[in-house]
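Note that this complex is displayed minus one protein chain, with the remaining chains in position.
For clarity, chains are labelled A and B in written order, and residue numbers in each chain start from 1.
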Amino acid sequence: MTEYLRPRTLAEALAARAAHPDWLPIAGGTDVLVSAPHRPAPKGLLDLWRLPELGGITEEGGGLRVGAGVTWLEVQRDARVRARASILVDAAREIGALQIQARGTVGGNLATSSPVGDSLPVLLALEAELELASTRGVRRLPYPQFCTGYRKTALAPDELITAIVLPPLAPGAHLRWRKVGTRRAQSISKVMGAAAIYVDAGVVRRATVAFGAVADRPVRLAAVEAAVAGLPCADASAAARAAVASSISPITDVRSQRDYRLLVAENLVARFFAGLDASA
Amino acid sequence: MKLELSVNGRVHHAEVSPWRRLLDVLREDLALTGTKEGCGEGECGACTVLLDGEPVNSCLVTASQCQGRELLTVEGLAAERDGQELLHAVQRQLVACGGAQCGICTPGIAVCAKYVVDRGALAGVSDDAARAQVRELLAGNICRCTGYQLIVEAVVAAAREVAPDAPTAPTGGGPR
Partner (left out) sequence: MADPSPAPRIGASLPRVDGVAKVTGRARYLDDLPAPGAWYGATVRSTVAHGVLEAIELGDGVDWTQVAVVTAEDIAAHGGHNLIHLIEDDQPALVAIGATVRHVDEAIALVAAPTRELALAAARAVRPRIRPLPPVFTVEDALAAEVRLHGEDNVFKAFLIRKGHADDAALEAALASAHQVIEGRYYTSPQEQMYIEPQAMMASWQDGRCHVVGSMQCPYYVHKAMKALLGCADDGVVITQSVTGGGFGGKEEYPSMLAAHVALLARKAGRAVKIVYDREEDIAATTKRHPAWIHHRLGVDADGELVAIDVDVIMDGGAYLTLSPVVLSRGVLHAAGPYRCPVVRIRGRVVATNHPPHGAFRGFGAPQTTFAYERQLQKLALARGEDPLALRKRLALRSGDTTATGQELTFSVGTDEVLAAIERVAGPSPEPRGTSPHGAPLRRGRGVCFYFHGAGFTGSGEQRLAGRAQVAVIAGDDAHPARFEVRSSSTDIGQGAITMFTQIAAASLEVPASAVQVIEPTTSAVPDSGPTVASRTCMVVGGVVERACRALRARLLAWAEAQPAWKGQPLVEIAAAMARAERGELAETVQYDPPPGIRWDDATYTGSAYPVFGWAACLVDVAVDLDSYEVTVLRCVQAIDVGKAINPVIVRGQIEGGTLQALGWALLENVLYKDGKVANATMTNCIVPTFADAPELETILVEVPYPYGPSGAKGVGEIPMDGPAAAVANAVEDALGCSFDALPISPEAVAGALGERTRSQP
């Protein structure tokens, strides 16, 4: 019989996590309960849904701290996220549909860290840090150090994800996001990407570009970022496109094909950097 | 574990494994079979219920997680007045507009549409914009019979009935 605990405080949750590292932490359940009758029952459930310390969106050091228990619907409704991290709202609106957005959480998408996790390229592009807590203390990790492989993370068996921290946006930022899924809504991504492009005086000073569904994990496109740094805006799109192929390694599966994913990733990257002059 | 579930304003008791899905407990333990299973993957929305007022797939929630929270299922949409059943506007319009065919997706659609309509999400916008919003907000409910058109018309008609001029509350999901 599966055990069940609904802790009332984070401290209680961390203690239970430390005591029962083999229990399944669950918040919205939208990943871990898919086809549940065909999954082996876990030893226990550590129910984090609506745990107060995991909720809430607060300002922190000019940036935003988003609790791991915040749902995608709450992300969409938050005016500060809309103003400062619009692409996180854009991604939130394309995660599943209403029922999934009402239940799925920021922390859940991170914990699963599927290559098709829709928020993950956005968090990469925004250079978000994860806040991880255990009875041993709190640490912060940037996402590239958190996700270590196909659905693999650096989360220790006694740790919980408590928040993401979005640093303040540097001036001149242009945010970009596009998901290309299997259909218009309630879809799994075939390719999706996000970018934060920092422009000053008609020149791309710096850019962070991240894609999902094109590698074993969500990835930053370092070659693209290097290719555009310092380029006049008018030249950035072509340079960015040319650097995509060396940065990603998409596969063919039941949802799409390698060549298509590569081509669309190139198109999206080129589009992200197109018209920066006009929209500056 | 012993569970106390508040469904449609009534408290129910059940003895369940904490791993059991809300969907199964509703259907098997509480005999509330209006909530349907179409996929078990959170894709089709036939099992949609409102949990603390928000639409969720009951195949992706454990019943244990619902203890102490408020649930509304399709059985709770209609009101009762003087012993007579008073259908919710979305139920009435789904019948009137032809928005239900085989009916297996209908409970989930009715529940989700009730959420959309009662929040006034379609108030104060043009019919074209309202139809587009319904298409976004109900995208988690798959219907294979209707082509959706008559459901969209039913939900917009219900919204006009419920809140002709109410201000728009944020629901998320819809186009801005």
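Basically, a contact is a pair of C-beta atoms (placed from the backbone, for glycine too) under 8 Å apart; a residue touches a chain by one contact, two chains touch by 3 or more.
Source: prediction; values computed, not measured.
Of A:H20, A:R178 or A:R220, it is A:R178 that touches the chain left out of the display.
Per the touch definition above, the residue from A:R151, A:R206 or A:R255 contacting the chain not shown is A:R255. Residue B:G38 is the one among B:P18, B:G38, B:P55 or B:G120 that touches the chain not shown. Checked against the full complex, the one of A:V32, A:L45 or A:L268 touching the unshown chain is A:L268. Considering the complete assembly, chain B touches the hidden chain via residues 27, 32-41, 43-44, 46, 73-75, 77-78, 85, 87, 90-91, 94-98, 100-107, 110, 131, 134-136, 138-152. One chain is missing from the display, and on chain A it is touched by residues 35, 37-38, 97, 178, 180, 182-188, 190, 254-257, 259-260, 263-264, 267-268, 271, 274-275.
Just so it is clear, only the chains that are shown with their structure count from here on.
Across the complex, chain B meets chain A through its residues 1, 17-19, 21, 40-43, 45, 48, 51, 54-57, 59-62, 64-65, 67, 112, 115, 136-142, 170-173. On chain A, the positions that touch chain B within their shared complex are 1-4, 6, 26, 28-30, 33-37, 41-42, 44-45, 47, 49, 72-73, 76-77, 92-93, 96-103, 184-186.
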